[in-house]
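A protein chain is absent from this complex, but the other protein chains hold their places.
Here is subunit A:
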Amino acid sequence: MALKIVKGSIDRIFDKNLQDLVRGIRNHKEEEAKYISTCIDEIKQELKQDNIAVKANAVCKLTYLQMLGYDVSWAAFNIVEVMSSSKFTYKRIGYIAASQCFHEGTDVIMLTTNQIRKDLSSPSQYDTGVALTGLSCFVTPDLARDLANDIMTLMSHTKPYIRKKAVLIMYKVFLKYPESLRPAFPRLKEKLEDPDPGVQSAAVNVICELARRNPKNYLSLAPLFFKLMTSSTNNWVLIKIIKLFGALTPLEPRLGKKLIEPLTNLIHSTSAMSLLYECVNTVIAVLISLSSGMPNHSASIQLCVQKLRILIEDSDQNLKYLGLLAMSKILKTHPKSVQSHKDLILLCLDDKDESIRLRALDLLYGMVSKKNLMEIVKKLMLHVDKAEGTTYRDELLTKIIDICSQSNYQYITNFEWYVSILVELTRLEGTRHGHLIASQMLDVSIRVKAIRAFAVAQMATLLDNAHLLTGNAQRNGICEVLYAAAWICGEFSEHLEDPVQTLEALLRPRVSTLPGHIQAVYMQNAAKLFAAVLCGQEGGAPASSETAQEISQLLIDRLPLFVQSADLEVQERASCVLQLVKYIQKLRLKEVQVGEEVTALFSGELNPVAPKAQKKVPVPEGLDLDAWINEAPSESESEDEKPRAVFTEEEEPRYTRTRHPEADEKELAKRREARKKEQANNPFYIKASPTSQKGYQDAPGVEHIPVVQIDLSVPLKVPGMSSSDQYVKMEEERRQKNKAEKKKKDKKKKGDKRGRRGRGDLGPESEEDITPAHMVDIVTEEMPENALPSDDDDKDPNDPYRALDIDLDRPLADSEKKLPVRTHRPLESPKSPGDEEGRGRVLEEPKKKGKKDKRENVKEEKKERKKSKEDKKKKKHKHERGEEPGEADQSGELTEAAAPPSSTAGEASDLDFWLSSAPTGPPKTQEAEPAAAAPGSAPKTTPDSAPGLAPASEPEESKDTEPEEAKSSKHKKKKPKREKEKKKKKKHHHHHHHHGDAGGDESVQNGTVEEEEPLCPMSNYILLAENSYIKMMCDIQGNLQDGSQVVVSIIFENKSDGFLKSMEFNVLDSLNTKLQRPEGAGPHDCVTVPFQLPPGVSNEARFVFSVQSIVMPQKLKGTITFIVKSEDSSTHEKLDFKLHFTCSSYLITTPCYSDAYAKLLESGDLKGSSVRLEGISMPFHHLLAMICFHHHFSVVERIDSCASMYSRSIQGHHVCLLVKTVDQTVSIDAKCDESSLLGNVLDEIKLTFSQC
């Protein structure tokens, strides 16, 4: 052995180290690859040795090679070996290598779990640090789940060095294992106030990252962050917080108001540009959120714009860039303030720095108006000419098109000008955006009817000069415009001056070099032109039939070239057209007039359809798209054929259009008639607008356009290439003329005020008295008639951050406070029955998340754990818990209610109070805003996230999670269902063997019911009182933290047509039970319900009662008074109710373990009692579930038809039940240390079962 070691170290001497490797590579520049491959061979040899130092050296070299692009994943196992070395030097090398090349797909990662756990708990802080850093790079969902607890513990490490790393890595853990977020959050929040600035900064960092993705869940932290912002001097922290506020303000406008003042102060005082910049950014965000009429903030806008101008004018390019960036944010809401700096921005367009020019371009988008559009575009066109480098030029091109086409061509007053701009853009060489220009051409000529004549003329010249565009192979991108040109000429051929020439241009042999899809369009439109020419000829003098003959011949001569095309589409269309022409020629020889019939092939008009139209067609009632239309689907049928079958009717018109019917014309006409009728009755058919339903030949209503005729005979500079400049000039003249006219009109007082026609044309232009040259009838994009207006179809369901959308304000049930642990790991914690389920669930969790809203049943699972460590944990948690319940309860409500109830103090009401003390004071209208935000957030309050976190808890501190769920789910009309999963004993045995040291009390039992048949939905909410105005449902829960408190949650539902306001809640206190009223209120005062109810809306409020003795049930009389405000009247109403505090409501579901349970029973302190229930026909597990649900028990152990159950009162009474069932008879033997309590509970159980 010793010899081996010596040998190893001698070998080592001759091994290359990293420096040798680098040097070697540098010295073998010519044959680097070869040299490296020999090195890799050496490394492979080294890795085979036992000496860990040699291995570490080899791994170190591999890390270097990885950087050079060599795949080193084959050495993953060796990396793990090096990671597990006991020496820090080697360990560090291993971790670096792992963090460079491990990823989720690396299979050896699962081998690292225990090693990492060992390193995390290492006494050396650097071992821990290195492990944390490494883990942060390659953490997987498995690692995150297994190590979350260890990392959470490290967040309270004594060394700040470890603390800050542990805090930071939590973000990665949350991402991979979202279930850990809720349990870890309290501690994370604590770290915001850590004495060490590094830790604090790390915590701010993590929360900011979290909040950026799901800001609404972090609103309640606003006061804390505000405090930090005003107290911190660390610019890093300040920047992060200020950025965070930027994300929060859109959700809570009151926050914005509160922020403005300190931010403005910071802007004035700070010398750090980065901080100044972020402040300005956030102020902008605030202003955007407040944008609705806050005149007094114009000063802030001015301040921002002014500061930004200073940045933009700065010689530092970075500041200039950022200034422009921020400016573009203001632009959206306050375009006026930015427009005044147009000079500066136009100047930036000339900057030598491309980044800055691009930013300036972005700004231009918002700075255009009808007045200056032409001027700005002219300037951009100059840049296009000057621009070297295609990227920037392409960017310019898209910007020009963006600017012009924005909001339905709002700023274009002269479409001739725009079309000529588009034509000019086609001269760009090598642009990638040919299709963009093409689609603009199509869009404009389809939607702006008045421009068609002009556009067609332009397109015809473009087609004629096609060789200019296609001459160079590199210009390929631009030939897309020919697609548009051909289509426009064909479709609107009635505007063509010389259709024959254009037809000829379409059929040039050169065309066959164009891309296939363009040729196909050429063919189709050649046919259209042919039809148009024929028709024109027949209408005219008979002498011209020669021309018709000529073009038929032309087609017959030229088409065969395309019939041979390699492109199928071209081939097919060409041969179709060819046959058609031949046939027509034959007919014409017989002197048959076919012109009209041929045109009929192409009649009808295409309307632009909104991109989302198809998606918005509502599914008609009773149509199930997922159902098979025909029974017995054959295997071969592909899935996507189904919807087509459903929508054939819709697609039909398209088919008929392109089809060349062999059928005779009469038949065709008949079919068309039938189709039209069908379409008229078909709600799903996208109908053409009335104008467009006119025949093809009808002039598209241009005559009602009152404006100037443009003289098209103006000579163009280049043949076919119009210069846009002349339109600029013409437009100016026109405007002057218009102005003059307008003046005259004004003198005459009201001239005829012509309303503008067309939906697309557009908004008030009070600032400028420019009337568009064409009162353009912009055809708007069509949508199905009953399209749903929602716009929520842009959400990405795969967003990894969605899983982190977790309500953090809901109080943590104690069972959640510790993360679930997989028990087959050698943990100190003993295994417990929930684990198996926990693991199973983790797998299905992501799926559930997505479907959360649709889920009908809230799965609920209860797990019990017992941990030897628990006691320690509990102490740590203690002070957290002290502040938590109140705050969490209330802030949970913030998302549900407009404002939290005033009856209890908590953090959310703090938030509200804090916000309401904003300088301006919230006006009443704003009350509604958080409420409006609430519905959006409500469905995401993750009713299942609580059970989703496999709980681990201790009997005395557990709080039931189910009422929480019941509450949140209630609003969504979903009933919680109890389900329990069977524990898998086998596996537990297995664990047991493995980790005998783990405490091993395996006796734990849990709800062991596996049920298939569903249990009828249960709700804790019972009807409290109801009249024609209001309905109240209530649920009563003991308060875990305070043995003398009971929380009553009441859902108020407005059943009337009016608004319910000023609701006041009052009860007559008894000696034993008292309503807790706000401080300063007398014992008989009302408690105001903290919200108002619009018609049909329900909301929940909670009231806290203090109770002295809980052994007896209690009934309290109460009244709710409220004002019903309908449109014309308001009346004062009241409703009496009786609150029934049952003894069960004083019980709290508390898990218990069978050994503890046995001890409890043995102790002899308990008094017994029993009850028999006859005629219970429900399955045993349903029975248990009902007892658990309604009476807050938990199952300790179940054997066949016998189960032991446990619960605990808020004052610590133990209640034990032994439930047995034989033939519809259920006997319950019960023990409790308080006999009257027990008696009452048993009575209540009896009542429950007698009711069902």
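Please note the rule applied: a contact is a pair of C-beta atoms (placed from the backbone, for glycine too) under 8 Å apart; a residue touches a chain by one contact, two chains touch by 3 or more; residues count from 1.
Everything that follows uses one rule, which is that contacts and distances are computed from a predicted model.
The subunit not displayed here is recorded in UniProt as "AP complex mu/sigma subunit domain-containing protein", chosen from "Membrane-bound transcription factor site-1 protease", "Serine/threonine-protein phosphatase 2A 55 kDa regulatory subunit B", "UTP14C small subunit processome component" or "AP complex mu/sigma subunit domain-containing protein".
Interface note: of A:Gln49, A:Ser156, A:Thr264 or A:Asn318, the residue touching the hidden chain in the full complex is A:Asn318.
From the options A:Tyr35, A:Tyr70, A:Tyr365 or A:Tyr583, the residue with contact to the chain not on display is A:Tyr70. Per the touch definition above, the residue from A:Ile43, A:Ala56 or A:Leu396 contacting the chain not shown is A:Ala56.
Contact with the chain that does not appear here is found for just one residue of A:Met152, A:Ile239 or A:Val481, A:Ile239. What subunit A contributes to its contact with the hidden chain is residues 12-20, 22-23, 26-27, 53, 56-57, 60, 63-64, 66-71, 87-90, 92-93, 96, 100, 103-104, 124, 126, 130, 132-133, 136-137, 139, 161, 164-165, 168-169, 171-172, 198, 201-202, 205-206, 208-209, 212, 234-236, 239, 243, 271-274, 277-278, 314, 316-322, 352-356, 358, 391.
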